[in-house]
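All protein chains but one are shown in place.
As written, the chain order gives the labels A and B, with residue 1 at the start of each chain.
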Amino acid sequence: MMTSLLGVLFDGFAYGMLLFLLSVGLSVTLGMMNFVNLAHCTFGMIGGYATVTLMNAWGWPFLATLPVAFIAAAMISVVFERTMFRRLYRASDLDQCLLTIGLVFVSVATAAFIYGTIQQPVQLPGYLRGSVHIGGVTLGVYRVFLIVFALAVSGLLVAALEFTRFGAQVRAAVDNQRMARGLGINVDGAFAITFALGSGLAGLGGALAIDIVGLDPSFALAYLVYVLIVVACGGLGSIGGTFAAAVLLGISDMAGKYYFPAIGSFMIYFVMISLLMWRPSGIFGRR
Amino acid sequence: MTPTDPATAAPAPTAPHPHMAAQVRWRTVEYVFWLATLLPFVVAPDYLALASQIAITALFALSLDLILGYAGIVSLGHAAFFGFGAYAAGLVSKWGWGEPLSGLLIAGLAAGLLGYLMSFVIARFRHLALIMITLGFGLLLLEAANSASGLTGGADGLQGVKMWPVLGLFKFDLYGFTAYWYALIVLFVFFLMARRLINSPFGLSLRGIRENPVRMRAIGAESGPHIRKIYTIAAFMAGVAGAVLTQTTETVSLGVLDFQRSADILVILILGGAGRLYGGLIGAIIYMIARDWFSGVNPQYWYFPIGVLLIAVVLFLPNGMLGGIAQLIDTVRGRRWFGWLTSPPPWLRSGSKP
Partner (left out) sequence: MSPVLETRGLDKSFGSLAVARNIGIALPRGVRYALIGPNGAGKTTLINLMTGMLHPDGGQIMLDGEDITALGPEERVRRGLVRTFQINSLFPHLNPLEAVTLTICERERIARTWWRPTSDYRAAIDEAYGILDSLMLGPVCTRETRELPYGQQRLLEIALALATRPKVLLLDEPAAGVPREESSELFTAITSLSQDITVLFIEHDMELVFRLASRIIVMVGGGILLEGTPEEISADPRVREVYLGGAHG
């Protein structure tokens, strides 16, 4: 019983790390520009397909594809941001929703056209496969790698936000956009860079997710719901909140599916709705 | 020129009473439209099943238009009420009561009750929280229906729905003849109701909520009761639409509660043009016919043109396709023939945030 509990906690935590990578960019950009970007998981999917293509078609090693996944997602997101999103920063939520849902539809269809609707196979390198046993608990090596990797990325992210000049500008823009503009901060520029970084992280998350949840064209839509739940519960623009919500959701999802398979996914939506009704701005939300 | 006694001396362009009365009056185009809905009986008797699907979708779109187009309440989970009505109608029939009209009423009331309970939550939130809550509520209901497979049949669908003839006379036939006129009459009745509603003082208040909720408070109007009322009415209508689907197809699948259905109906309404009553109907006709056309190709490819259209509508056609076409004609002809279609004009773009 105890070991299964630890195993569920571990798997859930790893899953939570994945959700964190996928969501953190959306949380920050929502907090900054109030832009409802339902196409965020499309960038995750782009990262995933970048990795799959490089590994399967060109035989790149898995780890080497990760930076490319990041860069591909970031660059494509910048194109979207410059050509479409920026025109809607002052538009209604509905318009933003519709445009980005339109993008999701286009990306799902495009992915289905290029790669087909089947799950993409990915062959992990030997040193990431298998499992280790610690104190009677079996831990997947890949999941350990995932946790360490994601924690390192979040550490880097927090450090960048806390200790760099750019980070200070971003924090100011999230806190009070008008004031930040008044102080001469180039909010649009800072936003464009943040947006690219956030999408890049989603791309990274998408690449890392293949081995855990698989990759097919419906990824952009299926994980959108989870990402939105994490962002809404964590509170817009709060990295700590997103982290906590991602871990909480990852663990409760795993535990739900393990212990109550009949109502596992039911519970998540229930928890989300009750949470939002209790605190509409999220656990750590300020607004 | 300024009249002192508005009742007697108001000049034509600003005369208040004729202006208000003109909004209620039926236009020729509307008569033409409804007459044209009878065409499938004559020109396309092989497509009556599709025609009744269109009528059902149009009713569903109309119900979303009431809350989104008129009251400005965004919903990403409207299929919840459609599906609830569909299952309610199916269960009533399965449990031995196959009379269609009372089944319709029961399903509508069930969905309306659900909508009424939900409306207390809806009226409290706006913006992102509202989008999330409606989305989550829709998914919750889908999971609930999936889990309660003893009741709903789960992923296999609800079996054993058997409908009696309408009014004891007209059996649902294989060609979809009865199905189409049944769905069409239900649609028409609810359209009349919706048309009546939006031209009433209540409809005016809904538009006020859509335009400026803050100002509504400052003129002494409470938005909450209005929102609860329209949400309940819309849920009732969506439930009836779902029930018609169940009754005409004699089966219910989990698809009635799918997120895809909520997204589709939003797309249909937006493409057609929200907030102008006929937008959802036109959108349903175009969307359903186009999808039938492409039914042979991979369903995931289907979302490519839809996505492109959505992007184009948001960026270039704030009035939807209907409004866009009307504007184009008016521009070419240099007249405002279709002004009534573009008015009320684009509010979607202007709901700017502080």
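The rule is simple: contacts are C-beta pairs under 8 Å (C-beta built on N, C-alpha and C of every residue); 3 or more make two chains touch, one makes a residue touch a chain.
The structure displayed is predicted, hence computed values, not measured ones.
Peer 1: List the neighbours, among the chains on screen, of the chain that has been left out.
Peer 2: Missing chain, whole complex, touching shown chains: B.
Peer 1: Considering the whole complex, which of B:Gly90, B:Gly208 or B:Gly273 touches the chain not shown?
Peer 2: Answer from the full complex: B:Gly208 touches the omitted chain.
Peer 1: Could I get the residues of chain B that touch the absent chain, sorted low to high?
Peer 2: With respect to the unshown chain, the touching residues of chain B are 1-4, 6-7, 10-11, 13-14, 16-17, 19-21, 23-24, 196-197, 199-205, 207-208, 211-212, 214-222, 225-226, 229, 343-345, 347, 350.
In this text, only the chains that are shown with their structure count from here on.
Peer 1: With centres defined as the mean C-alpha position, give me the chain A-chain B separation in Å.
Peer 2: 34
Peer 1: Residue numbers of chain A touching chain B in their complex, please.
Peer 2: Residue list for chain A touching chain B: 30, 34, 36, 84, 87-88, 90-95, 97-99, 101-110, 112-113, 117, 217-218, 221, 225, 228-229, 232, 236, 262-263, 265-266, 269-270, 272-273, 276-277, 280-281.
Peer 1: Please name which positions on chain B make contact with chain A in the complex.
Peer 2: So the residues of chain B touching chain A come out as 68, 74, 76, 121, 124-125, 127-129, 131-133, 135-137, 139-140, 143-144, 147, 259, 263, 266-267, 270, 298, 300-304, 306-311, 313-315, 348-353.
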